[in-house]
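Only a single protein chain was left out; the remaining protein chains are all shown in position.
Chain nomenclature is as follows: A and B, assigned in order of appearance, with residue numbering initiated at 1 for each chain independently.
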Amino acid sequence: MRAFEYSRATSPAEAAAIVGRTPGARFIAGGTNLLDLMKLEIETPAHLVDINGLGFDRIEETAEGGLRIGALVRNTDLAADKRVRRDYGLLSRALLAGASGQLRNKATTAGNLLQRTRCPYFYDGNQPCNKRKAGSGCAAIGGFSRNHGVVGTSEACIATHPSDMAVAMQALDATVETVQPDGTKRAIPMADFHRLPGDTPQVETALQPGELITAVTLPKPAGGTHIYRKVRDRSSYAFALISVGVVVQADGTGRVALGGVAHRPWRIAAADAALPRGSKAAADILLAGARTTHENAFKLPLVERTLAAALAEAKEAQA
Amino acid sequence: MRMSVSLTVNGKPQSLDLDTRTTLLDALREHLKLTGSKKGCDHGQCGACTVIVEGRRINSCLTLAVMHEGDSITTIEGLGNPDDLHPMQAAFVKHDGYQCGYCTPGQICSAVAVLDEMKAGVPSHVTRDLEEKARFSTEELRERMSGNICRCGAYSNIIEAITEVAGKRA
Partner (left out) sequence: MKFDTPATTNPIDRLKVIGKSTDRIDGPLKTSGLAPYAYERHDVVPGQLYGVILGSAVAKGRIASMNLSAAKAAPGVVDIVTYENAGKIAKSKNHTAHLLGGPVIEHYDQAIAIVVAESFEEARAATKLIRVDYARAKGRYVLADQKGSATPPTASEFGGPPDTAVGDFDTAYADASFKIDATYTTPDQAHVMMEPHATIAAWEGDKLTLWTSNQMIAWAVKDMAETLKIPPAQIRVISPYIGGGFGSKLWVRSDALMAALAARVTGRPVKVALSRPQSINNTTHRPATLQRIRIAAEKDGRITAIGHESWSGDLEGGGPETAVAQTRLMYAGANRMTATRLATLDLPEGNAMRAPGEAPGLMALEIAMDEMAEKLGMDPVAFRIANDTQVDPEKPERPYSQRQLNKCLQMGAEKFGWAKRSATPGKVRDGKWLVGMGVGAAFRNNLLGKSGARVTLDGDGRVTVFTDMTDIGTGSYTIIAQTAAETMGLTLADVDVKLGDSSFPVSCGSGGQWGANNSTAGVYAACMKLREAVAQNLGFNSAETVFEDGSVRAGNRRAKLADAARSGPLTAEDLIEYGDLGKKYQQSTFGAHFVEAAVDAYTGEVRLRRMLAVCAAGRILNPKTARSQVIGAMTMGAGAALMEELAVDKRFGFFVNHDLAGYEVPVHADIPHQDVIFLDETDPISSPMKAKGVGELGICGVGAAVANAIYNACGVRVRDYPITLDKIIGGLAKV
């Protein structure tokens, strides 16, 4: 871990301004992923701005009938919130499927969105990785790729986004609220927040340097039955091989988002529309153009079968 | 870069002048010489470093000491000592909920916090109905304790130890 200056921010504008003007400065909140990466010098900030004192730790109802979740709301608190459990069960379920109780107690809503990939080559500084060192190559292509992406991949990167929560946020049409170093605020729909790797896998989100997430908002409840199905090798405390989040209405319409298959939470409007026609129809659209390796080809049938399981579970719940 | 930080550990105020890079775990182990909290992976992947900060269990390896100015921290040493074991520590001895002992302080801190979480109504991955308070079961315990790895494989005994303590409390 490289040496760094540490300071505690007292206002969002100040925090964004410091990070905006200080080369190599980063925000730190929960720290559960950033410190992990700093120990390996995959992240090497020269200055950490602690934003835990900014007070973004409340969940408030919005005028539109939705929820505004402060960036610093811990995963445990978000999952346990009565309104979230009642109206956004998918989000609660996704959060509870992730990490461990200890990590959820620290990890924040914004930090969860900004988690970096768990690709083992990204984590090994001796190996080429375009995400870690632009232009160095991708060791996962042709290497151990069992848990890598199958859709939206590029010649530069086949990593996946590891978050469960982000899959739910995507399915629930959440919006990310930010403040930029110059004080400008903006709202980024989840659909535009995470990027595909393309030629620049090191650029993972739509955030500009110094831009600070202040909240994530949820539109008014979509109703329906919420199912989050995470598939992994061990029963808990593991990243997803794949995950499926669905919201299914009584008439069979709904939404579907996938985790563990791409560089970002994976949702396609046409697949939502195909949901009433069943898991195969929706999976075919979600996985169209998939490029698999010998090791991760199983993800294609697994997605379809897991989606079938989720739809069956929804049907059972509605009966 | 160095910085001072004041925190309360097991009820005792402590002031430290630390390299900003020092994790809470290393502050406890190397500076306060409270070595009960263990370093098993240093990356939040095993739970051996679990301590209770402001009433919540966390991985002390994945947080900086300087981020805990004013915080109150309970480590395994604060729960009890060999002559006056905390009920959870005593239950681990009785049910042989450990072997090599290295993950044990983390398991015990976690177990104490898990019972509080259940009491507070925090749901888990295996809670059947999100709108109801989770009911006590071994399935709930196993899921909630899964952030604490025991390579010796004392899981079955650990669950019995926690169940006994939970029963006594109820």
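Methods note: a residue touches a chain if its C-beta (ideal position, glycine included) is under 8 Å from a C-beta of that chain, and two chains touch if they have at least 3 such contacts.
Fair warning: this is a prediction, and the values are worked out from it, not measured in the lab.
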| item | value |
| --- | --- |
| Residue, one of A:231, A:274 or A:287, that touches the chain absent here | A:231 |
| Residue of A:6, A:56 or A:239 touching the missing chain in the full complex | A:239 |
| Full-complex contact with the absent chain, from A:6, A:121, A:193 or A:266 | A:121 |
| Subunit B residues touching the omitted chain (full complex) | 19, 21-22, 26, 29-30, 33-43, 45-46, 48, 75-77, 79-83, 85, 89-90, 92-94, 96, 98-105, 108, 126, 138, 141-143, 145-159 |
| Missing-partner contacts on subunit A, residue numbers | 1-3, 39, 41, 118, 120-121, 123-124, 126-127, 139, 142-144, 146, 231-239, 241, 279, 298, 301-302, 305-306, 308-309, 312 |
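In this text, only the chains that are shown with their structure count from here on.
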| item | value |
| --- | --- |
| Centroid spacing, where centroids are CA-atom means, of subunit A and subunit B in whole angstrom | 27 |
| For the subunit B and subunit A complex, residues of the former touching the latter | 1, 3, 19-21, 23, 42-44, 47, 50, 56-59, 62-64, 66-67, 69, 110, 113-114, 117, 121-125, 127, 130-131, 142-144, 146-149 |
| For the subunit A and subunit B complex, residues of the former touching the latter | 1, 3-6, 8, 28, 31-32, 35-36, 39, 48, 50, 52, 76, 79-80, 85-86, 89, 92-93, 96-97, 99-103, 105-106, 235-237 |
